[in-house]
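Only one protein chain is missing from this complex, and each of the others stays in its spot.
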Amino acid sequence: MVRVSLEDLYKEVILDHYRTPRNKGRLDPHDVLLERNNPLCGDEIELFLKFEGDDLQGISFDGKGCSISLASTSMMTEKVQGLSLEDARQVTESIKRMMAGEEEGDMNELGDLVSLKGVVKYPVRIKCALLGWNTLLEGLEEGKPAST
Amino acid sequence: MVRVSLEDLYKEVILDHYRTPRNKGRLDPHDVLLERNNPLCGDEIELFLKFEGDDLQGISFDGKGCSISLASTSMMTEKVQGLSLEDARQVTESIKRMMAGEEEGDMNELGDLVSLKGVVKYPVRIKCALLGWNTLLEGLEEGKPAST
Amino acid sequence: MTFDAAVVRKDFPIFETETRGKRLVYLDSANTSQKPRQVLDRITQFYETENANVHRAVYELSEKATAAYEGARAACARFIGAPAPRSVVFTRGTTESINLIRFTWARQNVREGDEILITEMEHHSNLIPWQLFVQETGSILRHLPIDDDGRLRTDLLEEYVTEKTKLVSLSLMSNVLGTINPVRTIADAAHAVGAKVLVDAAQAAPHLRFDVNDLDADFLAYSSHKMCGPTGAGVLWGREELLEEMPPFHGGGEMIREVWADRATWNEIPYKFEAGTPNLAQAVGMGAAVDYLEGLGMEAVREHELELTRYALERLESIGATIYGPRELHDRGGVVSFNVEGVHPHDMSTIVDQEGVCIRAGHHCAQPLMRRLGVPATARASFYIYNTPEDVDVLIEAVEKSKGWFA
Partner (left out) sequence: MTFDAAVVRKDFPIFETETRGKRLVYLDSANTSQKPRQVLDRITQFYETENANVHRAVYELSEKATAAYEGARAACARFIGAPAPRSVVFTRGTTESINLIRFTWARQNVREGDEILITEMEHHSNLIPWQLFVQETGSILRHLPIDDDGRLRTDLLEEYVTEKTKLVSLSLMSNVLGTINPVRTIADAAHAVGAKVLVDAAQAAPHLRFDVNDLDADFLAYSSHKMCGPTGAGVLWGREELLEEMPPFHGGGEMIREVWADRATWNEIPYKFEAGTPNLAQAVGMGAAVDYLEGLGMEAVREHELELTRYALERLESIGATIYGPRELHDRGGVVSFNVEGVHPHDMSTIVDQEGVCIRAGHHCAQPLMRRLGVPATARASFYIYNTPEDVDVLIEAVEKSKGWFA
């Protein structure tokens, strides 16, 4: 298992996205807008989704919170933008399994996102890291059903 | 302090009164009848009192329960019968203080009753020993007020 | 496969002490059990190396505390065959667990004119909450009778379980009679009319292997202190879907999700029912008690107690004691209530205490049952894993002695 020190986790992954969030701000037009929060730390996000057929054509977010929740959400938007709903769902499930410690996390599938695994060592922060992903999962439900 | 073994307490004091209770049965006529119990052990007594002016002219009891509650009540009736209400009250208070461990118990005032002190070593049984006395105290309240 | 109680006894530091200068013969485990070193050590270890508040804080110590606490929850779930740890709510004990149902599920689901069925052998903890509840709501409390052997009159179920019945609450094992009740039969009858079943497992959990699925229970309560665990801990298990639907009980920290000045939303189960700082070290200790008992094996525990009970019943009958509760061993636990002619149980208890024997005397928190049995009180000996046949011998000798005093 890759051992990432907290300092590396922050300095090499989190801070970049925290300081320069990708896809931040309102997305217009959008098909779905979800507001979710993590009352424990006061993290709040708004997630905007735009569908095109079976694809997640557009995604953006806004919000405030700790660096882990915001960076994780920013990385998420980069990763899933343009994927099919089904693929987006699968990536999300992989991330959730990885954060639950059930899976190592596949570099090929997840790329950079694997570095989020460093958070697993800080159980209380896992909720922060997953806030965006859980919101996305809800949002995908409202999109076109993937192959049925 | 007199050290009474449990065996002595039972054999020399309690059992005599338990087997041959004094003043047992209904007293007629009576001025006061009180039924009281100690739900913890299921002890139940009925106490009959007859007043004559300021004196406790007659007293009897009936009931069922453990040997300590019945013997103590039997001894009580022997002791207070014929006393003035005020004296009966004072004896009762002395017994209660003795059982609370606040007083040694005065042989002159209490006589045989001092041997009840052996019960102090068995705190849960103190309630048994005092059932009759507490009932008497209530009953005396209903008698003529002592010197006011 | 059973164990050697004399060896098990060595796990329990209290047996290194004497009482009244005599070897301690502790026969009051139905009241509260003694605690093995393994459990005490776990509690101390928690305070010495993991102590912090749970769930709320980010630092490592709090994570350790949370892991210990949630690990205990998983153990307490596994112990009763509960499918998911999240269906286990930590409480102070059985009494609080039952009252929790009174203030939540029952308030939501039982209305004026509805019936709650308990039995004639219930502990006050499974009686008074329902008395209070029916007084508050105008519902009706009924009591399924027992027969003269101390077994439930299941032949009367049809009469007592009706369309009006909303809840059947009964003990899996009686703390006075030792009877093990046919909960599954009763649950089937209850479910047939749409009623829910709450099982008081305070006496069963320490002594019997059972499974909430086999019992088909809807709720089940048990206490730590009677099963080698610390005081101040207990469990309310409930079907997840029922717990989800129930309103919260106490308000406070941890049971909330979002809070405004005038309203709030609730945390997920089981936290919704765990307001305030939980009994952390006690839950952890209860988990250790589960581990300890599972180490011995609950089948072995049961077998050991059956042997002691057989022997005790035999010896008590041989000295002419009256036994309350079933005489045969089938569906019977290691609780033996008895009386000896001419000796009030309170006197007996005081006298045998001189010989180092701890038995309970009184109504055993079951006054209505005492009335049904027609006695003001009984003596009661109850057995556990650290008791030996020698303990029974000392008991019998001491009882004989008390008879001698009153002869």
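All chains are identified by letter, namely A, B and C, in their written order; residue positions are counted from 1 within each chain.
Convention: a residue touches a chain if its C-beta (ideal position, glycine included) is under 8 Å from a C-beta of that chain, and two chains touch if they have at least 3 such contacts.
Note that the structure is a prediction, hence the values are computed from the model and not measured.
Trainee: May I ask you to name the displayed chains that the omitted chain touches in the full complex?
Mentor: Looking at the complete complex, the unshown chain comes into contact with A, B, C.
Trainee: Of the residues C:38, C:231 or C:322, I need the one that contacts the missing chain.
Mentor: C:231
Trainee: Decide which residue listed in A:41, A:83, A:120 or A:137 touches the omitted chain of the complex.
Mentor: Answer from the full complex: A:41 touches the omitted chain.
Trainee: Using the document's definition of touch, tell me which of C:206, C:270, C:287 or C:362 contacts the absent chain.
Mentor: C:362
Trainee: For chain C, which positions touch the chain that isn't shown here?
Mentor: 13-14, 16-17, 19-20, 24, 26, 28, 31-32, 34-35, 40, 43-44, 47-49, 51-53, 56-62, 92-96, 98-99, 102-103, 120, 123-125, 127-132, 141, 143, 223, 225, 230-233, 248-256, 258-264, 275-282, 346, 349-350, 353, 357-362, 365, 367-368, 371
Trainee: By the contact criterion defined above, which parts of chain A meet the unshown chain? Give residue numbers in ascending order.
Mentor: 6-7, 10-11, 15, 39-44, 64-68, 122, 125, 128
Trainee: Which residue numbers on chain B touch the omitted chain?
Mentor: 37, 39-40, 122-125
Heads up, the rule we're going with is that only the chains that are shown with their structure count from here on.
Trainee: Which integer distance in Å separates the CA centroid of chain A from that of chain C?
Mentor: Comparing mean C-alpha positions, chain C is 47 Å from chain A.
Trainee: Taking the mean of the CA coordinates per chain, how far is chain B from chain C in Å?
Mentor: 39
Trainee: So which stretches of chain B touch two or more other chains?
Mentor: Answer for chain B, listing residues that touch two or more other chains: there are none.
Trainee: Counting only residues that touch at least two other chains, what does the list for chain C look like?
Mentor: Not one residue of chain C touches more than one other chain, so the list is empty.
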